[in-house]
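Only one protein chain is missing from this complex, and each of the others stays in its spot.
So that you can tell them apart, the chains are marked A, B and C in the order they are listed, and the count of residues begins at 1 in each.
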Amino acid sequence: MEALDFALGLFDILLVFLVLSLAWLVMSSEDLFRAIVLFVAFGLLMALVWVRLEAPDIALAEAAIGAGLTGALMMAALDRLSSVKPIQKVAASAQRKQLSLSSKVLPLIALVLIVLGLGYALLSLPEIADGLTPNVKENMAQSGVKNPVTAVLLNFRGYDTLLEMVVLLLALLSVWSLGGERKLSPRSTNPILGSLCRVLVPVLILVSCYLLWVGADAPGGAFQAGSVLGAAGVLLLLSGWHVEQKYLLWPLRFILILGSGVFIIMAAVLLLIQGGLLTYPVAQAGWMILLLESAATLSIGATLAALFLGGVPKSRVDQ
Amino acid sequence: MQMLYISLALFLLANLAVGMWRVLRGPGVADRMLAAQLFGTTAVAILLLLAEAAKSNALRDVALVFALLAAVTAVAFVKRAWSMPEARDID
Amino acid sequence: MGDLLTDAHWGVLLILLPLFGGLCSFLWPSAVKFIGLATVSAVALSVVGLGDQLLATGVYHHAVGGWGAPLGIDLYADGLSLFMLMVTALVGLGVSIYALDYFDQDEARRFWPLWLLLLGGLNALFLSADIFNLYVTLEIVGLAGVGLASLSGGGAALDGAMRYLMATLLGSLCYLLGVALLYHSAGTVDIPLLAERLESTPPVWAALGLICAGLALKTALFPLHFWLPKAHASASAPVSALLSALVVKASFYIFLRLWLEIFSVRTEGVDDLLGALGMAAIIWGSLQALQQTRLKLMIAYSTVSQVGYLFLVFPLAAIGTFSAWSAVAYLVLSHALAKSAMFLVAGNLMHFGGHDRIADLDRAVQRLPITVGAFALAGVSIMGLPPSGGFIGKWLLLNEALNQGRWDLVFVMMIGGVLAAAYIFKVLGFAFTQAPVTHEPKGVPAVMEWSALLLAVAAIVVGFLASPLMLILGIGETVELMGAGQ
Partner (left out) sequence: MNSPMIYALLGITLFSVGLYGLIVREHLLRKILALNIMGSGIFLMLVALGKRSAGELPDPVPHAMVITGIVVAVSATALALTLMLKLVEASGSAVLHDAPKDRS
């Protein structure tokens, strides 16, 4: 047993070292492409950290978002950045020279001080603290689900999740209000990409449904399922997916607001019936939560894919 | 048995450190991308080993999502590499 | 019927209505103006309903999901929350009416969903008793604010929006780290429970510092104001009004709420530091405002200085009196009304002349008497002259400073008033003179002129409503907390 603990301890220390050096390299490497590759690697290792911290729900979300979608988003942005304007290099590098030693050393000293101060604060926290574990355990039977994280997300603190859906929608509204229609790229002529897509997209959708369903009892749930669905959407967009213009107006908008809409309507209905915001009747809580999660999954998937597109989508047929 | 899984996971993690060096050194975009892909594959392997060690189904799910998403990032990377073969954006 | 009205969940409605309206306006872009105005009016009525309820029953308390703290999230409204909701509804109504004519159809389709969701986020923020929930509402307010700030397009607006986004995200992250530390110190994120359980330990200290820094950044307290002038000056007029009048106040409200309820573990020094920063903000902001050649930048810098006044309360209230806290609430109210009126006036002048150069206002007073009148009235309140709302707030604060013998504060407030008079009269002066180059002005729709005037008049009228407003502010336990130090 001791040897096992030792091996795990070694694993932890190596992992911490890797994560920290990756973060530092993301900040310090000169090349932006390299920084993004390192950031994706950082996300992968963060998912391992979540596993070590017994947080498989977060590991799933991180695997889908931190290591997957964010990387794809950054890569696409870098791609467009270099196609927009290659002249900036000169001006920026000229400005870099002006950065004197003091403007780098002072923040570095501040960084060390912050780490020391916060570290001291952390170490003076009590060794053992239960947090809200007992409260969650006590009320699990009334929550309608068996996975404690899902119970917190959709029931105990469901109101936060409602507002979170609004945040997601707001990000998209803000992106769209920046203007600019983005044409869906032409269907890719690359046969490898096409066949990859044909295999991967159905699998991703299937996995998404699985995560949604399993989320009630085991790690998984709407956010993870939605992220995987969003990844399927990103893959379709990358391979030049073709949608008719008519689906891009009303139906798309409807799916985008479905998650927050169902949440708000459910909240209002429960307020009328139960006299409380998002107070589920215990017997019905299970399917109500599943309904909310299904709507949220669709919206999250659609929103993430639309965010990846980065503008109001427009089909090429119209051109 | 558990000890074996953990030791293997540790070994693979050490492998990642070497892979990181490849990302840093380059020299080409393709090297970096392949190294990043190696990261993904190794991480999946580590996850499966940890899943076996902990007898946890949830970790197998995580490995599955990892593997799938690695493919999506790969496509995003490849698209980028095709369109800009020797891009160097210095900030 | 009477029972139905006092028993209704006005608080919950205040959150759900604007969010629902926001979704509807996104789904039916052709009816945005109708949906928008209907929603904002309904929200205003709900605030009245909530006020009626609070006057009858004291505080409003609702355990979301029926769980109750610490497991669940609680909604909570007392006099201070009601006060902020009122400010939001008033300014929101004025700006909404203005926006009807300001935006063309395409801009309106983008403006209304963002504004309605922002309104929902603000209301949720003022009603929350849970610091993690407050983080989520802060994100709603921040992202909606960024979306609105970039609405007018163009390099300057995008630049301002980007600065704002960076500042607001950094502020949120600092706040969140503070929340994490507090949660692990006390095992709850509910404000009343935190107040009971927190002790003066290093993690609580670190949390206090992080939360104060994050919120000060979002409130644009000197020297963390660097993002505000560009973001507020380059947005379109109704958006600038909303950002300056409401969004900045939202983070200040959280600051105030946490200060009153859970940061009683603080020691001396922090409040003096905040007071010193406030004084610096007043002087620096006013001097910058005086130097500006563009009207909107001048108004934005004036916000920096007026935010400074809000922070003067912390050293004064260390001894703890109700009048110091009511002074700050009064300042929030009158600044929100006056500043939104000023930005709307700036919008009118830009619409009229196509620019906002102060030196080229070109006898605007003859052609837009209502608009310039609105500016003058709003200016009276900003300068703190009687009988305006700004006067009451500053007078209460000054009185408190005199009582406590804080001559430094008295001195800075006096200087601030003189400088404010200088920059406001500079604008009025140019509004009377003829510009060297005359141009063909465009007419300004009456709705835009009158809504600006209405807000400016309101900023004056609140000066006469001191006793009912104090009554509202006194609802609930906060009074005891406010007077606790006496």
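One rule holds in what follows: contacts are C-beta pairs under 8 Å (C-beta built on N, C-alpha and C of every residue); 3 or more make two chains touch, one makes a residue touch a chain.
Note that the coordinates shown come from a computational prediction; the quantities given were computed from them, not determined experimentally.
For the options A:44, A:149 or A:218, the residue in contact with the chain missing from this view is A:149.
Only one of A:66, A:261, A:276 or A:313 touches the chain withheld from this view, namely A:66. Screening C:59, C:170 or C:280 for touch with the missing chain picks out C:170.
Listed residues A:4, A:136 or A:203: the one in touch with the omitted chain is A:136.
Touching the missing chain, out of C:200, C:293 or C:366, is residue C:293. Contact between subunit A and the unshown chain involves residues 8-9, 12-13, 16, 19-20, 23-24, 26-27, 32, 35-36, 39, 42, 46, 49-50, 52-55, 57-58, 61-62, 65-66, 69-70, 73-74, 77-78, 80-81, 84-85, 87-88, 91-92, 95-96, 99, 103-104, 107-108, 110-111, 114-115, 118-119, 122-123, 125-133, 136-137, 148-149, 151-153, 156-157, 160-161, 164, 167-168, 170-172, 174-175, 178-180, 221, 223-224, 227, 300, 303-304, 307-308, 310-311. Against the chain not shown here, subunit C presents residues 132, 136, 139, 143, 146-147, 150, 154-155, 158-159, 161-163, 165-166, 169-170, 173, 176-177, 180, 183-184, 293-294, 297, 357.
As a working rule, only the chains that are shown with their structure count from here on.
Centroid to centroid, with C-alpha atoms defining each point, subunit B and subunit C lie 48 Å apart.
Once the centre of each chain is set as its mean CA position, subunit A and subunit C turn out to be 31 Å apart. One inter-chain figure worth recording: subunit A and subunit B are separated by 19 Å, centre to centre, where each centre is the mean of the chain's CA atoms. Interface residues of subunit A, counted against subunit B in their complex, comprise 3-4, 7-8, 10-11, 14-15, 18, 21-22, 25, 29-34, 37-38, 40-41, 44-45, 47-48, 51, 56, 59-60, 63-64, 67-69, 71-72, 75-76, 78-79, 81-83, 89, 92-93, 193, 196, 200, 203-204, 207, 210-211, 214, 218-220, 224, 228, 231, 234-235, 238-239. Note for the complex: subunit C touches subunit A at residues 9, 12, 16, 19-20, 22-23, 26-27, 62-67, 70-73, 75, 110, 113-114, 117, 120-121, 124, 132-133, 136-137, 139-140, 143-144, 146-147, 150-151, 153, 158, 181, 183-185, 187-188, 201-203, 205-206. By the touch criterion stated above, subunit A contacts subunit C in their complex at residues 117-118, 120-122, 124-125, 129-132, 135-136, 139, 155-160, 163-164, 166-167, 169-171, 173-174, 176-179, 250, 253-254, 256-257, 260-261, 264, 267-268, 271, 274, 276-280.
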